[in-house]
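Missing here: one protein chain of the complex. Every other protein chain is in place.
In this document, chain identifiers A and B correspond to the written order of the chains, with residue numbering beginning at 1 in each.
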Amino acid sequence: MSTELNQILAQAAKGKMNRRDFVGRAGALGVSAALAGAVLTNPARAAEPVRGGVLRAGVAGGQSTDSLDPALAASDSPFMINSTWGETLVDVELNGTLGMRVAEEISSSADATQWMFKIRQGVEYHNGATLTAQDVVATLRRHTDDASQSGAQGIVKGITDMKAAGDMVTLTLNAGNADLPFLMADYHLMIQPGGGVDNPQAGIGSGAYKIVSNEPGVRAAFEKHANYWDANRGFADQVEILSINDNTARTAALQAGQIHLMASVDPKIAELLAGNADVVIERSSGPGHYVFIMQCTQKPFDNNDLRMALKLAVNRQELVDKILGGMGSRGNDFPINAAYPLFDDSIAQREYDAAAAAEFYQKSGHDGSPLLLQVAPGAFPGAVEAAQLFQASANAAGIPLQVKLEPDDGYWSNVWNVAPFCASYWGGRPVQDQMYSTAYLSTADWNDTKFIDPHFDDLMIRARGELDQVKRKAMYSEMAHILRDTGGLICPMFNDWVEGRRAEVGGWIPNPAGSLMNGKALSMCWLNA
Amino acid sequence: MHPILKLVVQRVALGLLLLLAVSFVLFLGVEMLPGDTAQAILGQRATPVALANLREALGLNEPALTRYLKWLFHALQGDLGVALTNGKDIAQAIGQRFGNTLFLATSAGVIAVPLAIMLGLIAARYNGRWPDKLISGVTLATISLPEFVAAYFMIFLLTQVVPLFQPVAMVFPGMSFWQKLHAVALPVIVLVMVVLAHMMRMTRAAILNVMQSAYIETAELKGLTPMQVIWRHALPNAVAPIISVVVINLAYLVVGVVVVEVVFSYNALGQYLVDHVAKRDLPVVQAVGILFAAVYIGLNILADVIGIVANPRLRHPK
Partner (left out) sequence: MKMPLSALIGIVATSAFVLAAIFAQWIAPYPIDAAAGKVWEAPSEQFWLGTDTIGRDILSRLIYGGQITIFVALASSLLSFSLGAFFGFMAAVRGGWVDLFLSRLVDLMMAVPALIVALVVLSVLPLNLLVLILLMGILDSTRVFRLSRAVATDITVMDYVEAARLRGERQGWIIFREILPNALSPLVAEFGLRFIFAVLFISTLSFLGLGIQPPLSDWGGMVRENKDGLVYGKAAAMMPAAAIAVLAISVNLVADWVLSRTASLKGGRGG
């Protein structure tokens, strides 16, 4: 073992490095991530799991148009359903660490251009077939090749070659990417028999539960997959996912015990709900954020003074207090917060400053015509109210901001990424590189702020292959500054996950990477009798 | 042929033509809405390449009219096809959900219609006195609450304060009749509250209108009690407007209860239609839209026939 690795292990043991930094660096050194994971095993479970019973979750966002094809999953309900029957190569676990699922070991070449995934032996699908390395390659190919119809298509563009040999899958990249394993945790990439090419909607995977019946937008019922490989998951005999889109009804169902787990508690009523002795409110801060986006290429937002004026004219604390009920944190006009590794917490927090905003507004030479902020109720929860608070604080600074209400219907195709100034949200990504390359690279498909800066792009590409974490952090810090001071993103707040469970539910571990323990709550929780 | 039978035949034939027109209007409407199915499915995450691939796979690249005519050709042969969004068989999904829609509408209608007419008769009988005012006031208050407020109120009252029922009303195949009835109790109560006032007030107004007529006075002079007069003489002559409003409300119970469906997560047709409109899933929108239209048209024919049968002068036109 090299001295450098020994040093890393020593640091890790002292708790100076979180698991993700560790895996990234160890991986870069060509060490298998499984070994790295073994060093940092979670403390033993506090309580002994109870087996049996029917565990029910109530989620929002389900529609009768939903499909079981993981490629087409785009909202909370399909995400939860797919995460219950399917498994990915790896999982993002607590504190943003990587957990091994279908992959048993990960290793990389020293320059992080080649990644090897050792596939777990004896993993069985619900149809009785055995999961193979070929299935993994076929799955990745279905999602990423040129004929793909998948929401994950944009994620792993840099893969030039995929190979399966024995139980090893080898991915070759066109440039080094130290974060690649995290991309494999994407919820679209459920491993399916034959890659799901023949029947993508079969709902057959290798997860802890197999589908018994599925009525889209209503209910999915599951039973335990008898030959599931992991004894530490899948405690209930049966699980159900009920699609309850109305907040009040979902809350009432939790209080009445009709469901045991509840996704998306309205933060405003969380405190009121917590008064109920049968209910526990679970909160974890993650990378998700609510934003207003200005397109830097469209008049009048092509003027950075005007953008600065608007950034200074939003009262962030008021938004966190009133829109998030205090369950969140202020944003700083770049899409990264402490939930990400290599976050620079020394960047000064931008505050509401009406005088400075007015000054920038004067400097911009804007003609005083109304600046239209387009918003729909579905842009994010409380979007219309947030826009009105923004309008009031901006008007107080003499900026003629005006809110225009748009229909929810068609908002994401007609307004978002089209209108020069509108409301939106981002769920966040496990690593900084993925967030930036998804939405802030000049050429990104989802560059919704139309932010074009060659220096920024160059920094991002270099940071991706940079293996020295100190240098990498410095690069990310510079990128954050660029975006904060010249970008088109107004990021007033990061929203916490606020979820509810019945008091009799055991095994809950907060996981900010996604809703309901990143989709694994039904597989990892149990019912105390 | 009997004139009424002739009328029915004529109206049904016209109704079928109307359905064709409805389907064309729906087609135009959905085409005019911005965005397409592929975009709606993949949402915020879609890359242009993935969008193009999905469009190709769904056959969205064909001209709109071609797609419509193809759909029509198959539909006329009884093949409704599969949903674009998730490939589920449309006829099967609609069959199940329409059953749920009818179950809810029937449960609410069976309670609401007789109750509304009874209350309307009582209010007319005691016109201007306290029973009239009480009935009017209470029903007006229930109708002026937005549906979801009434729904939340009932959830609060009957699942939290007095835990009699459950807030989530979804029903599944395999549940017994009584289980289903228990599941839909809350939505039924809310729907009854919502439709009661309209029918009750129309009954009252129509009866009062007829009560001015000379033959009512004759009947009163014969010594009949006020309730007998209303029941035997006034009601039959007030049937047309009452039926007209009852039918509007029944149609509403079938096609217009999407808010109640959403609040109680009830898996019926309204929500199914709304979801597919949002996704621009034309085959499903067409199928459900035409079913709804058929319900409307059918109920309207029924109302017109009852109106004619009830009025002797219309029954035997000169």
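Miscellaneous remarks
By definition in this document, contacts are C-beta pairs under 8 Å (C-beta built on N, C-alpha and C of every residue); 3 or more make two chains touch, one makes a residue touch a chain.
No experiment lies behind these values; they were computed from the predicted model shown.
In the complete assembly, the contact with the undisplayed chain comes from B:145, out of B:75, B:115 or B:145. Per the touch definition above, the residue from B:219, B:253 or B:273 contacting the chain not shown is B:273.
When the omitted chain is restored, the residue from A:268, A:307 or A:502 that touches it is A:268. The residue touching the chain not shown here, chosen from B:60, B:83 or B:202, is B:202. Among B:128, B:173 or B:223, only B:128 touches the chain that is left out of the view. When the omitted chain is restored, the residue from A:109, A:134, A:285 or A:388 that touches it is A:388.
The chain not displayed touches chain A at residues 247-248, 251-252, 266, 268-269, 272, 318, 321-323, 325, 376-378, 382, 384-385, 387-389, 391-392, 395, 403-411. As for the chain not pictured, it touches chain B at residues 14-15, 18, 21-22, 25-26, 29-30, 32-34, 128, 133, 136-137, 140-141, 143-149, 152-153, 155-156, 160, 197-198, 201-202, 204-206, 208-209, 211-212, 237, 240-241, 243-245, 248, 251, 255-256, 258-259, 273-274, 277, 285, 289, 292-293, 296-297, 300, 303, 307, 311, 313-314, 317.
Assume only the chains that are shown with their structure count from here on.
Chain A and chain B, compared by their mean Cα positions, are separated by 41 Å. Chain B meets chain A in the complex at residues 33-36, 39-50, 53-54, 57, 83, 85-88, 93, 152, 155-156, 159-160, 163, 166-168, 170, 172, 262-265, 267, 271-272, 275-279, 281. Those residues of chain A that touch chain B in the complex are listed here as 58, 63-69, 72, 74-75, 146-154, 201, 215-219, 242-246, 248-249, 252-253, 255-256, 258-259, 409-410, 412-414, 416, 445-446.
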